[in-house]
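Here's the structure, in structure tokens; my notes come after.
Note that one protein chain of the assembly has been removed; the remaining protein chains are unaltered in position.
For reference, chains read A, B and C in written order, and residue numbers begin at 1 within each chain.
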Amino acid sequence: MIAYTEDQPTIYERSKPGRRAFVAPALDVPDHEVSELVPAALLREHEAKLPEISEPELVRHYNRLSRRNFDLDSGFYPLGSCTMKHNPKLHERVAALPGNAALHPLQDPRRAQGALELMWRLQHALGEIAGLPHVSLQPSAGSHGELAGVLLTRAFHEDHGQQRTKVLTPDTAHGTNPATVTMAGYEVVKVGSDADGNVDLDDLRAKADEEVACLMLTNPSTLGLFDHGIDEIARIVHDVGATLYYDGANLNAIMGISRPGDMGFDIVHFNLHKTFTQPHGGGGPGAGPIAVSDRIEPYLPRPQVVRREETDGSCFYDLDYDRPKSIGRLRGFQGNYGVFVRSYAYIRSLGAEGLREVSETAVLNANYLMARLRREGVLQYLPAAYERLCMHEFVLCGTPMKRELKIRTLDLAKRLLDFGVHPPTVYFPLIVDEAMLVEPTETETKETLDRFAETLAAILREAQEDPEVARGAPYTTPVRRLDEAGAARKPVLRQPL
Amino acid sequence: MIAYTEDQPTIYERSKPGRRAFVAPALDVPDHEVSELVPAALLREHEAKLPEISEPELVRHYNRLSRRNFDLDSGFYPLGSCTMKHNPKLHERVAALPGNAALHPLQDPRRAQGALELMWRLQHALGEIAGLPHVSLQPSAGSHGELAGVLLTRAFHEDHGQQRTKVLTPDTAHGTNPATVTMAGYEVVKVGSDADGNVDLDDLRAKADEEVACLMLTNPSTLGLFDHGIDEIARIVHDVGATLYYDGANLNAIMGISRPGDMGFDIVHFNLHKTFTQPHGGGGPGAGPIAVSDRIEPYLPRPQVVRREETDGSCFYDLDYDRPKSIGRLRGFQGNYGVFVRSYAYIRSLGAEGLREVSETAVLNANYLMARLRREGVLQYLPAAYERLCMHEFVLCGTPMKRELKIRTLDLAKRLLDFGVHPPTVYFPLIVDEAMLVEPTETETKETLDRFAETLAAILREAQEDPEVARGAPYTTPVRRLDEAGAARKPVLRQPL
Amino acid sequence: MSTYTSVTPEDRRQMLAEIGVTSIEDLFAEIPAALRLDRPLALDAGLSEVEVFQELRALAARNVSTEDELSFLGAGMYDHYIPALVDSIIERSEFLTPYTPYQPEISQGGLQVMFEYQTAISELTGLPVSNASVYEGPSAVAAAGYIAKHTNSRTRFVVSRGVHPHARETLRTMSHGWGMEVVEAPLHDGATELPELDDTVSAVIIQQPNFLGAIEDVPALTAAAHDAGALAICSCDAHSLAILKPPGECGVDIAVGEGQPLGNRLDFGGPSFGFFATTEALIRRIPGRIAGETRDLDGRRGFVLTLQTREQHIRREKATSNICTAQALNALAGVIYLSWLGRRGFVELAELMLKRTAYARERLRAVDGVELVHEHPVFRELAVSLAAPVDRVVERCRRLGINPGLPLGRDYPEHEDALLVAITERRTREDIDRLAEALGGAVAAERPALQETHA
Partner (left out) sequence: MSTYTSVTPEDRRQMLAEIGVTSIEDLFAEIPAALRLDRPLALDAGLSEVEVFQELRALAARNVSTEDELSFLGAGMYDHYIPALVDSIIERSEFLTPYTPYQPEISQGGLQVMFEYQTAISELTGLPVSNASVYEGPSAVAAAGYIAKHTNSRTRFVVSRGVHPHARETLRTMSHGWGMEVVEAPLHDGATELPELDDTVSAVIIQQPNFLGAIEDVPALTAAAHDAGALAICSCDAHSLAILKPPGECGVDIAVGEGQPLGNRLDFGGPSFGFFATTEALIRRIPGRIAGETRDLDGRRGFVLTLQTREQHIRREKATSNICTAQALNALAGVIYLSWLGRRGFVELAELMLKRTAYARERLRAVDGVELVHEHPVFRELAVSLAAPVDRVVERCRRLGINPGLPLGRDYPEHEDALLVAITERRTREDIDRLAEALGGAVAAERPALQETHA
């Protein structure tokens, strides 16, 4: 299915002394011995063993490696919680305009008005989508946004003379939520889920006390369900004086339909690399802007993009450093501007109507796929974890399959690889046994969904005949199942040279 | 080896009513019925059945198709006569600069000085490389350059009051040479080759008469051999008043080493898509500039890029239409400027020294590969057609292989596909039985050449065991051998919709 | 100096040893010493990548592109928007770098693209057979003439003065080699007026819309050609095919055209592609590559280059054309572009252009000192004549950042102070208004007689 199934040497294995791609520009200044310019004791004695390779070979190497990747532009990628929607090509073009790509981050704001205006407009749009008026674009990814959010919570409480110690996270939460809580110096308190997949309100009530600084919630949850008790949750949390944090990874379900701010959330992060089409790049870059309520605003990271009025009434855009209550910086410069350009282009292309259509279609596709799986008999072996309308994604539970067909969700996933489909997210959320989290996204066709349903059904039929096939899968990929335990036991993390 | 071995539907088969990628900008002028603006009788009644497809699916379609192509950036491509050298990535970047890519061809020359200067400099460089002072960049490809050359020859003779009728082409000539002769209204007279692969001088003498307008020669020839008799050939041709035309497809062998102009040629064409790195694009675009001697100059196509002096001594570049003896235009506008940018960047990067290194290495690689094939025993079954030092390419003759191993050159070529190598050119030149024309180019590594030699040897060993393997090859490609005869018998040249 | 070679000094040593020579020079022993260049080429020394980039950037910066001014230049190549996905696909090395698909088993991507392209061109033109591309528009006209000559062995081409001047000149260049005469049919009030056609006429060659922007009565012109036993050749604007009666339904035997507007850059004139479509009757005379559908050994669908016995590498001097390398990548851009527009979008875009052009015509004719050259319907381009010297008007517009179009005087001395103004979807109503104002102002300022009387 993917090419270059023969092993590919590493770039270091392709190296040969004396080859080169780079040629230095001619020296146009007086020559010196390096040791005249830097004390010998501070000089490097041995060259870093970078590869020696010509341009043609360098290009071939990475081209061939690229063919050992599955990608969104070649096939269906229903990886739950990751929103693998189409990445419009226009976005790469506008991000590459020299006025964007070659703009130095320390350029005087007066000479970067286009960039600052773009950021300002993006802040505005994100705030409107979230229903929260103040936005900081600074965080670099979702989990960075979470960290910002919890630090904002801390600043908020401290500013009100409170030292709270705990943050609540549901048992369905993504791993970054509890990890963030720890990194921000809080203790994690886990809240359970009820039989319908909602937050267990009793458990929440029991745990929500004056020590609690915040509840971090994903809604729709990582189960793909809109929490029925959201009103009550907000009340409970606010009643104890805590903030309500919205993990925006699932925002793709509700744009233009419902807004976290209106639900009572104080802080929302966005994953621009999910909802707003920044390509994932095989693991980044992303961006994790946050939107916050008025009471959180004073603590937003520094600097903020602001619009100022000139004395003549015209406007200009500026970076505001003068924020005395700010938590400070979370990183260098102004955030992942290149990502902002893409996301702004996306919002500008779709407008209000288009964004709503995105969410409607994402939810339509997910529910349709679930219905199709039902019709194909797939749900017999992998029932929906919760019998409800789902939002943009849904969780299946592989327990019956494991019991009856003797294959695990992992095997099903691996067998899918042979059919040219990226498997859904597996074994997450943790509260569903043998979980498979399926997120088709709005950019897929009905035909693709149909084919996926049929493929799953075919694999299950195959497993009825012979479970070994799935257990040994994949067969057609550049490598077969890999020894992950061995890799962790004796880590080989670089090539010895 | 290549991906997407499952059949790929056509873009029309992916179409579904109501899907779309394109959205039109809003109508900002008064609306009219189309029939108010154009007489109904001239209007189209049925829409052209273009596909209806969304952007995500459109991207996937062509991405998947791309993976069904072998390409130079993934593997060795020793396709003789085609000079499949590395295409530097820098060239795509500079060609895409808006000042180049978005420059309208009818822009006032005063406002296109950068482009005209680039063309002027390229003319100069090509003239220096060819050893002929006057260059027209206009022809669109090699064969277009040939046509220009023969029409120039006609203009030259007619201007001297002569109506000649014949053009000589060696039996080794590329097919475009005789085809060009016919298109330019001349009769083709074929000249034989001698036992060493040179032009048969006796045959040439016999055929060179006052009816002959031109001899078209490739040197090094399509056999990869430098013609020993080039001096004498030039003498014979010039003695009968004919012109000598140089097919520059093989210029990669001699840059900075020997020049067609110095050999006595009057007209040279360049294949910028071979020697000068324009990517082939799966069958174009290319460009086929020509360089000519003083006596041919008056007839060059119109317009010419010239440098003019201003009254104040400064220079500017212009298009000269005032060329009364010109053969006229061969196409629209000024030629394939985008190709010129790439080729100019190449010449600018390498300079004189680099270009010479190119040719030296191209010839080194070819001779080394031949030596390695000898050592591997390959030449036992596919002897070199001529036992001489080759230039940048060489011809093997598969006759012994066919006789002894019962596989044809075609089978060998097809079996190579399974090893991830593009086969050499086969069955050309026509004068060598079961020919295989191998051109490694200068950008390949010794390791690649070694591997190729070993692969050929392995295939021959395999054929010793079982010739059916090669005869049934390829096996690992997206499709297996195709029924070409059937395709030609009942041509299906478009999809019925 | 940059290098793209991959042979190290140590490699070289080993390789020379394997060959059995002692130096690189030995490899060139076959070249007579007198013919070996005894000096380096007189070229500037090579540069590093960053230096070459800077130099080429500086050169490009000396061109005024359509990104730098509000341009109404057209006349065969048009400033259409190229969707980003075209670039991202054609830059894939799998499309960018292969040769012509001589090995179909590993070229199914490119071959299927050709087949899809041929299908699109056939749909657009209403003709059953398309090749996989020729060089570009004007030479496609000449290539069509070459078919006509071979089909009926007559001696004259009648070509409308409304055909692009470059196409007419190219036809003349080629015709000279073929011993054909080229006769020009004049324009009357902007539309083609055919002379009496007799049995020496091999083909009648027209353009739709013609060079002055007028939509011609193609059915009438082809009928006249056919009545005289001549072939009808029409050079078509690609976008106009969305709404104008397709040449195949107008009786055209060979439809050709410039492919640049279909997803290809301006590139100062090239590379682009020419499209070429014809009837079943002429199928074995068509020039260039053609992809055809077939089956592989296992019965699976696949594509190959077909009808190759027309071509130079098989038929040599008897080939129907000498073309070899054509414009595959540009044609790929074309078919992606057309698929992006899609069935409805193609029409919507054309209608937008039609309506904007109609607006421009009304807007410009209302300007004092600006008159229409003709009253025929127009699609994307219109010719206006000015009551002031065109070069000076143009110069004034440029100072306002506007390039108002192509002065027609060089190619049409009968329209000395006329301009050809092109509209694409990139030129908005606001842009057209800016043009009208600029032209109005410039004509007023440069109008010699009036200036005096008013002054």
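Going forward, a residue touches a chain if its C-beta (ideal position, glycine included) is under 8 Å from a C-beta of that chain, and two chains touch if they have at least 3 such contacts.
Keep in mind that what you see is a predicted model, and the values were worked out from it rather than measured.
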{"item": "Visible contact partners (per top-of-document touch definition) of the missing chain", "value": "A, B, C"}
{"item": "Hidden-chain contact residue, picked from the options B:His32, B:Lys49, B:Lys89 or B:His124", "value": "B:Lys89"}
{"item": "Residue among A:Asp194, A:Asp320 or A:Glu357 touching the omitted chain", "value": "A:Glu357"}
{"item": "Contacting the left-out chain in the complete assembly, out of A:Leu90, A:Ile267 or A:Ile290", "value": "A:Leu90"}
{"item": "Touching residues (missing chain, whole complex) on chain B", "value": "16-20, 22-26, 54-57, 59, 63, 88-93"}
{"item": "Touch list for chain C against the chain that is not drawn", "value": "49-50, 53-54, 57, 67, 81, 83-84, 88, 91-93, 425-426"}
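Basically, only the chains that are shown with their structure count from here on.
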{"item": "Centre-of-Cα separation between chain C and chain A, whole angstrom", "value": "45"}
{"item": "Separation of chain B from chain C, taking each centre as the mean of its C-alpha atoms, in whole Å", "value": "20"}
{"item": "Where chain B touches two or more other chains at once, by residue number", "value": "2, 19, 55, 59, 63, 67, 73-74, 86, 88, 443-445"}
{"item": "Residue list for chain C, restricted to those that touch at least two other chains", "value": "1-6, 11, 47-49, 83, 85, 88, 93"}
